[in-house]
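Single-structure report; data block below.
A single protein chain has been omitted from the complex, and every remaining protein chain is retained in its original position.
For chain A:
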Amino acid sequence: MIRIDSVTKRYPDGTVAVDRLSLEIPDRSITVLVGPSGCGKTTTLRMINRMVEPSEGTILLDGKDITQQPVNTLRRSMGYVIQNAGLFQHRTIVDNIATVPRMLGWGKEKARARARELMERVGLDATLAKRYPYQLSGGQQQRVGVARALAADPPVLLMDEPFSAVDPVVRKGLQEELLRIQDELGKTIVFVTHDIDEAVKIGTMVAVMRTGGKLAQFAPPAELLSHPADEFVEDFLGADRGIRRLSFFPSAGLQLLTAPIVAIDSTAEQITARDTAGAPYLLVTDLEGRPLGWGEPDRLTAGDIRAEHLLSHGRPFVAGTDSLRAALDCAVLSPTGWAVAVDAEGRAAGVVSQQTIAEAIRSAHAEGRETDRAARATQVTKAVG
């Protein structure tokens, strides 16, 4: 565990970048430092690998003061990833990744083999190994940065806005990749960002810092969204905090209706005979049970059940796995106002109206029943993998 114990950093020009900060960074999880520009996130991160020395206070790694060991030994036990990757432009990708193992005295071949293994782990094609950094896209470079930091298998990973220089789509991919890698490797990660969405998405714990280097709140993301400590944190979380909080409520408890689901080979009689529970539309599925679209009951009973006459059912949510946010999103986007739930194989599991989702949200709020981080992390892994 990394323990930051009332640490203050005063730069020579008098700027107080970090002010009596105390944090307990749990092992094998992602702790995010988030806050507005200039609030001392980078300074805090760099004090952990001693690129910046604290003016006051101590930092303990597994109970031992980090100043007790030689500084370069400490640094080699901590991977470091920065914005724009900071790759060595004069070295090939594989040699970039092999840097720390080589410094630790590994043979050239062993280090390169390790580098290739890591390229695969972070999702880089093996054909990129002999290229130089200028021949890679920003997102690829960032992956190299992550691979390089992981090369010597350090227990700690420090990441300073690693994904802020890439476009949103690539960023989302990198975030999911990081969660997947973290699931496999279980590093102690300290992650700096100024993007609260990113913090909420990947953090096990989130430390919100305010200008002047003070800690505003240190809590799991769900708690941050439900109980912001003060107005500053609330403002920082942004306007749609309520909606975002829904991603921490499971959709498992939603009452799904199966009555309004009909297969495409159903006869008019079968449909008329069915009690459709008052649903204004019926969901038509193919013979395997996969949703095809919504049909009006009148047309369907008139025998007009061709797939091209159906209304789009939008993107369904996965029953149980996806959050209430995903369910609500489906319902809001659906032309009928009803969301379609599918099982893991993509077969229709049921349909649910906006009203039902709204009730579920109300009762979830009342119970304060957010899923915990670990459960979410595995969900993400499933969704990605």
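Operating definition for what follows: a contact is a pair of C-beta atoms (placed from the backbone, for glycine too) under 8 Å apart; a residue touches a chain by one contact, two chains touch by 3 or more; residues count from 1.
In this text, contacts and distances are computed from a predicted model.
J.: Have a look at "ABC transporter permease", "NADH-quinone oxidoreductase subunit I", "Cytochrome c oxidase subunit 2" or "Bacillithiol biosynthesis deacetylase BshB2" and point out the UniProt protein name belonging to the hidden chain.
T.: "ABC transporter permease"
J.: Sort through A:91, A:172 or A:299 and give me the one touching the missing partner chain.
T.: Of these options, the touching residue for the absent chain is A:91.
J.: In the full complex, which of A:106, A:132 or A:232 touches the chain missing from this view?
T.: Of the listed residues, the one touching the omitted chain is A:132.
J.: Spell out the interface residues on chain A facing the chain that's missing from view.
T.: On the chain A side, contact with the omitted chain comes from 49, 51, 71-73, 75-76, 78, 80, 82-92, 99-100, 103, 132-134, 145, 148, 158.
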